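The next block holds one structure in the form of structure tokens; read it before the comments.
Only one protein chain is missing; all other protein chains are in place.
Note that the chains are named A, B and C in the order they appear, and that numbering of residues resets to 1 at the start of each chain.
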Amino acid sequence: MAAWPHWLPLVVLAPLLGAVFTPVVSLRSRHVAPWWALAVMSATSVAALFLVLRVASEGPFSYLPGGWQPPYGIELRFDEFSAVISVICLIGWLAVLYSLRYTEWLREVPKQRIPYYYALLLLNLGGMIGFVVTGDLFNLFVFLEILSLSAYALVAFSGEHIAEMAAFKYLLMGAISSLLVLFSVGIIFGITGSLNMADVATRIGQLDSAAPAALALAMLAIGFMVKAAVFPVHIWLPDAHAIAPSPISAVLSGLVVKVGIIGLIRVYQIYYAAGVLDLHTLNQVLVWLGAISIVMGAFFAIFQDDIKLMLAYSTISNVGYIVMGLGLSTNFSVIGGSVHVFNHALIKATLFLAAGALIYRTGYRTLTDLRGIGRSMPLTCIAISIGAISIVGIPPTAGFLCKWYIALGAFEADQPFFGFALIFGALFIFIYYIRMVNAFYFQAPVHPEILEVAEAPLSMLAPTLLLASLCLIMGILGRIPLAFIEPAAARLLAPLGG
Amino acid sequence: MEVTDIRVILAPAISLLCAALVFLAGSNKHWRRFWMLSAATLKLGVVMSMLPGSLQGTVYTWGMIEFTPGIGLAFRADALGMFFAVVSSTLWVITTIYAIGYMTGDEHRVRFFGFFALCVSTTVGLAFAENLLTFFLFYEMLTICTYPLVIHDETPDALKAGRKYLTYTLIGGAFIMVGSVIVYDATGTLSLGHPGILSAELGTRTLLLIFVSLVGGFAVKAAVMPLHGWLPSAMVAPTPVSALLHAVAVVKAGAFGILRTVYNVFGVDLLEDIGFAVPLMWIAAFTILAASLVAIFQDNIKRRLAFSTISQLSYIVLGAALLTPFAATAAIVHIANQAFAKITMFFVAGAIQRTTGKTNVHELAGIGYRMPWTMGAFTVAALSFIGMPLFAGFITKWYLSLGALESGEYWVLAVMIASSLFNAAYFLPIVYLAFFKAPPGTQLRVAEARPTLLISTLVAAAYVIVLGTTAEVPGMPFSLAQAAVHFVFGM
Amino acid sequence: MKKAFVAALLILTAMPLLIGVAALPPHGDPDTPVHTHISARYLEEGREEAGADNIVTGVLLNYRGLDTAGEVTVIFTALMAGLAVLISHKKQPEGDAAYDAAEAAAEDAPVRAPVSPVVSFVVRLLAPFIALFAVYVIVNGHVTPGGGFQGGAILGALFIALTIVLGRERTRTLMPRLAQPWMQGAALLTFVGVGIVGGALTGYFLGFPADASLHLARKLMMLVLEAGIGLGGAAVFATLFLQMEAE
Partner (left out) sequence: MLEALWNNVDYVASVVLFCIGLYIIIAKNNLIKKFLGLNIMETAVFSFIIALGVIDGGDAPIMGAGAHAPFSSPVPQALVLTGIVVAVSTTALALSLIIRIYRQCGTIEADELREME
């Protein structure tokens, strides 16, 4: 089964086509929409599973829509980094399931909007899947737009005016960054005459003048850094992620931000292979920005009382880890950074889904108001505690090994300062998570009625608990994804000469 | 001889399972007690069943999944680890009995016992850790698992103490991680199964960085001054927790980490060459004296015990830093000696508090007339700390002094003597108050603590005497310590 | 302060851009990579390979078909996004009634300003011609400038003009409720449909048979694609306009 060639276009088109059919199936009743989305995501997950199995057994492979050989046609390329679609499918599936009750509960939202919510969610997931599997620069841009547009709209979905403001801010920043990407795609086409990534890489290597290539590199890097919310271009993130409906926050923080990272990895793949430019400067910039992101994200998070705002800031910190790992560009750090893309997705989704369940049941969203909730919603709070421990990187949870690898990379690259920044920055992060755990379990409730609240409904609890247990399992079996990414990282860094 | 044996992993797994069962049992106290007691006994049995083999030099190992190339979740019960495991699992049984009595009627018992079992699980995991990464893993888990125990009462004081505890220990943990990363980067291994994995070729700068990170990190939990600040504040915890923290799990994890660093990461020879141990020796000696001095002026019993603990732990550090076989023996056996004596004292303090409500030293006048057995146990522990022959503490002091002579650091003897005097100065007044300073008219009216509290206290006290009298009897923990020393010094 | 900041930012943006574009291959030179690499093959063999006189159409539909499929998805996304943002509360009676956006919006649409009779007359007069032109642009896209998007935009514009003149009640009958979602998604649906047919014929998704015997099939597939894109684009524009106007 895994060898059937058409899984690759299928995995991209299934969610997109599913989105097109969502309004159709909801003609009779809008309650069909979530089940339809769930079915579509299940099918996509099956395809994704086969693809991941195939890449694990035989390495990267391509699919040529229309049968045109690259660089004349578009190439879909599935490598180990593309395996992130497994997380996209998993979290997407769980987010749909979670939304079942959550969207109905949003009082501000007119009920007719809800089918469009599922359509947008499917489009967003499909866009992300397309983005990570494409091997063509312009195609990358097209999928980037699909996922960005749907993300802007999903942020605004809850219907409060702050949400629309946040969405507009996100849209403005996001559109500029997309334009930067498009501009540099244009420049790259101008100097190479090609759009296929692999072909571009070889042709850039044969150029006389490096200036346009450097310009394109800079713009691509900035564009994807905006998407990934690296300091100082993170300013759109906190509002957007905090105000979006919780399942969307999980998707945005866990996945959409990671798309920027995958974009950066693609850029590295091109430019390392091209070899015309010394990427040392870019690497240093990334490492520094990563370190600053870690500290600043943690610093701002400490002062937040709103639980979702706090989680949003912690995303900035964690993106800082990943970016630092990429920038250090040693074998260990790149492996650690890219696996943190997977792990952070799981962890942050756990946290946002659990936080959403708390808000759903109590209506409160600040830590002060939520005091004592650990007694009435024990399972949700256990999930959120596991997430908190994971994100700080305390063994044996999912966050630890990535941190270990990135720190190892810092010492390997002979930049021990960043190793320290990483390890002690994590402690900084812990300060605010311990506040959260204290509030849930060990402080007297401000609102006595909070002790009477029921545990989250099953459709919300099950995804949360599943993700939380994955945080633990990925911590203990953490070597498996690390070993899986290893060949890809080695291939990425091979042009550097080992 | 190395043998792959599932018992190595079974021991921590039993406690882990027990924690799960306790949480599942919920508020059903009979099941909870049943699980706690049977798991504690079962684990003691498992650990003890490895003892004979271990004494003959068998090393039990069990490897699991790999984390990073060459380093995985792996367990290895060598003599040093076995020693620590035997001590902690013996104490688990005793403390469990005590805790069941002590916590009766408390609000959050499920949480308490669940995390209690988790702590013990991680402690044994720590003892059997094959490499620094596994060690670190359990070390951090221990930090997290003890947090709910420290802030058990949920008062603002407790929360503050908990925050302080976490701040200290997590920063320490970060240093350990830094150290481990550098070690791995420099050598490509993190194994704790050799007498030293580093070599002088790495250069003094790297070695110093590793030494400071690892020893500094472990010293936080071992409460070496000036990193001891968390320990007296953590006294707000319930007494069985204090007993566990100060006698078994947390502080000993730190001390054990220092032993591992000195003996298995650096190795005695390398440390002797580069001379990093000398400042450590001074710091330890300073801690022994300064903490004793502070303890004299504490009126709260538990605070006085806390400072005594700080002082006592530095015996272990000092023993390790002296780098001679005798001193090493002292350091290792002191893990057990201090554990049993200090746990006795905490049990006594807790029993007095639960029975009479008294928490300060000056209120203890005449308590010996009311609780003679309890105070008798206290006296045994006090004598042990002072270093009377026949009691456990004597063995430590004896071997430590021998070690000092062996290495030519004669000033250590003076520290020993001064420390004994200080110990006498802060423990004997309590004994004196209890038995000889009764307010006029006090009569011998025995109203002892609950049997669960009393029995466990007496058992712990009995152990103090047993450890003190059977040092040369083969098959006792002491011979394990000697086996460990033989391995470390290549004898 | 702010001005200085803005000026600095603009200079910081402009300088690297200028340096970069100055080093680009000279503008208009036929020997640059843009013209010698993939473009050259498209121009030389595109007519036979891709089956369209208009090479741009050939590139859009055949060589880079997946891009265009993504592109129509972007429009569809914009529609979904617009609807998800715009549909507002008051117009929804509680319960589970059909949620048709435009219909609900119509109920309390603002009173229309009167349209000048001249405009009204001209629009009515031109409407059939505009429609005819749109269809021409769509079906002739592969031989002349034009194609699905352009034609779709013209159709959409016609719809908007008609709505202004005739009122939404009249024009809405052009998009019956049950057909509406099909029309909105028409573009991607035809793409997938044609893609699967192509897959069956060539073994590659979105493949077009290059064989001379299947020349007509290829033409037909392209026509269907263009029509789908045109219809879908027009439907999206129309729905968005109706929704925005309702606000």
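Rule of thumb we're sticking to: a residue touches a chain if its C-beta (ideal position, glycine included) is under 8 Å from a C-beta of that chain, and two chains touch if they have at least 3 such contacts.
As the structure is a prediction and not an experimental result, all values here were calculated from the model.
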Chain not shown, its touching partners among those shown: A, C
Residue touching the undisplayed chain, where the options are A:145, A:199 or A:306: A:145
Absent-chain contact - pick from C:60, C:134 or C:231: C:60
Chain C, residues in touch with the chain not shown (by the definition above): 6, 9-10, 13-14, 17-19, 21-24, 26-30, 34-35, 38-39, 42-43, 46-47, 53-56, 58-60, 64, 67-68, 70-72, 74-75, 77-79, 81-82, 85-86, 88, 143-145, 149, 240, 243-244, 247
Absent-chain interface as seen on chain A, which is shown: 138, 142, 145, 149, 152-153, 156, 160-162, 164-165, 167-168, 171-172, 175-176, 178-179, 182-183, 185-186, 189-190, 195
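Going forward, only the chains that are shown with their structure count from here on.
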Chain occupying the middle, per Cα centroid: A
Most remote chain, CA-based centroid, reference being chain B: C
Among all chain pairs, the one with the most C-beta contacts: A-C
Interchain centroid distance [CA atoms averaged], chain A/chain C, Å: 30
Whole-Å gap between the CA centroids of chain A and chain B: 44
Residues of chain A defined as touching chain C within the complex: 6, 9, 13, 16-17, 19-21, 23-24, 26-27, 29-31, 63-68, 71-74, 76, 108, 110-113, 115-117, 119-120, 123, 126-127, 130, 136, 138-139, 142-143, 145-146, 149-150, 152-154, 156-157, 159, 164, 167, 187, 189-195, 203, 209, 211-212, 214-216, 218
Residue ranges of chain A in contact with chain B within the complex: 389, 394-396, 400-401, 404-405, 407-408, 411-412, 416, 419-420, 423-424, 426-427, 430, 434, 438, 441-444, 476-479, 482
Residue numbers on chain C that touch chain A, as the complex places them: 16-17, 19-25, 32-39, 41-42, 62-67, 69-71, 73-74, 76-78, 80-85, 87-89, 91-92, 96, 98-101, 104, 177-178, 180-182, 184-185, 188-189, 192, 195, 198-199, 202-208
